[in-house]
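A single protein chain has been omitted; all remaining protein chains appear in their positions.
Chain IDs A and B follow the sequence of writing; residue 1 opens each chain.
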Amino acid sequence: MIAEFGLAALWLAAALALLQLVAGVAVLKQGETASPAISALVRPSAAIQGVLAAVAFLALLVVFHQTDLSVKLVAENSHSDKPWIFKIAGAWGNHEGSMLLWVTIMSLAGALIALLERRLPEPTMIATLSAQAFTGLGFYAFLLFSSNPFERLAPPAPQGMGLNPLLQDIGLAFHPPTLYFGYVGLSIAFSFAVGALITRQVTPDFARAMRPWVLGAWIFLTLGITAGSYWAYYELGWGGWWFWDPVENASLMPWLAATALLHSASVLAARDALRAWTIMLGVVAFSMSMIGTFLVRSGILTSVHAFAVDPERGSFILALLAINIGGALTLFALRASTVAEGERFSVTSREGALVVNNVALSAILGIVLLGTLYPLLTEAFGVRVSVGPPYFNPVSAIFFLPMLLVLAVGPLLRWRQDSLGRVQKQVVLIAVVILAALAGVAFSTSIGILPLLGIALSLGIAVASFMPLIGRSILRVPLATWGMVVAHFGVAVALFGAACDSAFTQERLLAAQVGETTQLGPWTVTLEGVDPVAGPNWTAIEGRLSARYGDGRPTEITPQSRNFWTPPQETNEAALLTRWNGQLYAVIGEEGEDDRWQLRLWWKPFVTLIWYGGALISLGGLLALIGRVANDLRRRSVQRRGATRRGEQPS
Amino acid sequence: MNKVRWTFWVPLALFGAFIVLVGVQLFRPANDEVASAMIGKPLPEFDLRPASSTRPGLDTADLSDGTPKLLNIFASWCVPCAAEAPQLAELERAGANIVGVAVRDRPEDVAAFLSRYGNPYSRIGADDVSEVQLGIGSSGVPETFVVDGNGVITYQHIGDIRPEAVPLLLEKLREAGQ
Partner (left out) sequence: MNVPLKPKHQRLILVLIALAALIGAGLLAAWALRSQASYFFVPSEMAARPPEPGQAVRLGGMVQIGSVKTDADGVTVRFVVGDGEARIPVRYAGILPDLFVEGSGVVAEGRLGADGTFVADNLLAKHDENYVPRELEHMTEAQMRAAVEETTQ
């Protein structure tokens, strides 16, 4: 019953999206002569559509919570013995459910802009909402015709097939939705861009209306990528934190585009420059979200995280991609030259620095995209390859490192026109920090060139990121500026962590008997014992290790090698011991000959800074978002007060 | 301005190339199912313990006793395996001798599965490490093989057995008996 209710809500929501699109297009066609009755339909349909989609998603949550095994999706992905939190998470831990989540977030976001956004000219808003409805309709069709989450199973299954054990992890349960918030936030930016193109209203107001959505999406993407990287780090048991896996790249590419968009939108908002470029990035950012989803869902690229292969679904997403993105790019090609050239600026100016940032980010985006697609390209010629860190690391660093130099200096420059001479003192200080660090590290250790540059640059950026605060009263600094400072500092922190990890990690692989002790850097690790343990749906062997840092007190850590049933799968649960200056990472393997157990230990100095840095970057985004929204609200209430005052005067 | 104008078409062109590339790749491997290279070859040597208390286990000799058989690879945790249960029952009624291999399964789960969906098998071996499954060239569950009286694989059916596939399997079984 609940499943049918949810399906009905979904159909109704799709119908409203159609109404929203038709009414919107009618209004745009008729222009000035449009009937107000029709244009009054657009915003309410967006709002009600959002509510209906939310109802449908709620219905799915309910059937999953009840473990209603007459619903096919539940039978395939859940199990009555699972903790309730994983039953709920099971709702989106599969293809159909995650697409419903996507559609729900998208229509809720559409409802929000329909209800709240009043800054832009009404035709632009109607064009924006029509674009949103158009994109939405494609996804509704996808759900209803090819991925119905509410499909019944007759007869009902006696028991569910369980949730993939690798997904029975609290971090991972909330990882995909986080990324989806990001992807879908970019769909709003996309709709704004298309709306602005249709009505040729590429103005600073457009950038200001779009910016909170880009910021919000970017915060979620940053959090999602950070969490995903930590998940891969502790769950896969390989000791690495980034594998350049196609699924990871699929989330990185929208982030790169969104980061570029964020910076170019702030140029457009503040200075009315980079108009066509910002529109282009708005289209590209959402394209990357969809391309990422396509690559992951179609199974066209093999990956550690690959979802079930289904060519039919793949072709459906590909068709959506071709229509939406192809349409938007055609519109761009036709209209971009009629978007008037923006304000001008000099090379050494805030805008100039942001252009460099944008170019570098776009170059990295292109490099990652090419690397991800290259196996597909060669396969068309019958050659099978895979592309990994030996390609991605050095090639992206060539653009990443210079970009970081500009990141250090750019925020110190003024808008429109400036000279390096004016900020000479700061530039010299940054240069001194970087060169001193370079020299210091290079002489005291012998590490690779990339980690060396990384450490030096991260120290330089850490100092430089706080320089925009110099000479200002700390309490008067706008929140958005604090956001920038915190986010840039976060980049320095994450970079320092990554560089230290790749430069100073120590690894030890051994077969140890119980009681055996080994040294690893500052650590003394003893294998105290190996025990069998059991969980709700797994059994495992668990190693008991006692680890001592220097002369400190020993701490017990317990890596496991787990065997799951329903469906059968085996995972390595790494044990982590965190100190302020790094992490000890331990994995246990099979029992070898003569009672020895395989152990793999890593000492990873400052590795945790990678994720703290990611968190700081998101926090910076959050501060900026709060600052921007508060500003908008203040401005709106001032305008309203002004309007009432003007209204009162004649009387 | 004219010089700039064509550059606005570059993104669309690149995107078009992308669509063509992935479109071609998407439709080229139209069939991910791979036919077993073991067809026409004798079964590898194996000896599996019983997967449930109600039926004996399975070894290579059982499959070369002169009668052609259907060898069904299944698992209690696999939904399509439950879906093909009526078709297996029909095959059994039609006189087919069906032996099962339960892949990576627990005895109690197998017992529950059989009591719910019926037990068309004369023997069921437990394949805990997918040894037999891999050995006979099966890449998924369920799959069904036709084995002649000398233990030689003559036909492979990939995926669950739909009602329309039943006559074909019976035909292949008859051919194997000749």
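The rule is simple: contacts are C-beta pairs under 8 Å (C-beta built on N, C-alpha and C of every residue); 3 or more make two chains touch, one makes a residue touch a chain.
Because the structure is a prediction, the values reported are computed rather than measured.
Undergrad: Which residue among A:Leu479, A:Ala511, A:Val530 or A:Leu576 touches the omitted chain?
TA: Considering all chains, including the one not shown, the answer is A:Ala511.
Undergrad: Of the residues listed, A:Gly6, A:Gly50, A:Gly93 or A:Pro204, which one is in contact with the missing chain?
TA: A:Gly93
Undergrad: Would you indicate which residue among A:Ser362, A:Thr526, A:Gln583 or A:Thr608 is in contact with the undisplayed chain?
TA: If we include the chain that is not displayed, A:Ser362 is the one touching it.
Undergrad: Return the single residue from A:Glu32, A:Asp551 or A:Glu593 that touches the missing chain.
TA: Touches the omitted chain: A:Glu593.
Undergrad: Can you list where chain A touches the absent chain?
TA: Residues of chain A in contact with the hidden chain: 93-94, 164, 166-167, 237-238, 302-309, 344-347, 352, 355-356, 359-360, 362-364, 366-367, 370-371, 374-375, 378-379, 383-388, 390-391, 394-395, 398-399, 416-417, 509-511, 561, 563, 567, 570, 572, 587-590, 592-594, 596, 598, 600.
Basically, only the chains that are shown with their structure count from here on.
Undergrad: Could you state the distance in Å from the CA-based centre of chain A to that of chain B?
TA: Result: the chain centres lie 39 Å from each other.
Undergrad: What part of chain A is in contact with chain B in the complex they form?
TA: Answer in residue numbers: 75-76, 157-159, 161-162, 276, 280, 283-284, 287, 291, 294, 298, 300, 309, 311, 314-315, 318, 321-322, 325-326, 329-330, 332-333, 336-337, 373, 376-377, 379-380, 565-568.
Undergrad: Looking at the complex, which residues from chain B come into contact with chain A?
TA: 1, 4-5, 8-9, 11-12, 15-16, 18-19, 21-27, 29-30, 32, 77-79, 82, 104-106, 109, 112, 116
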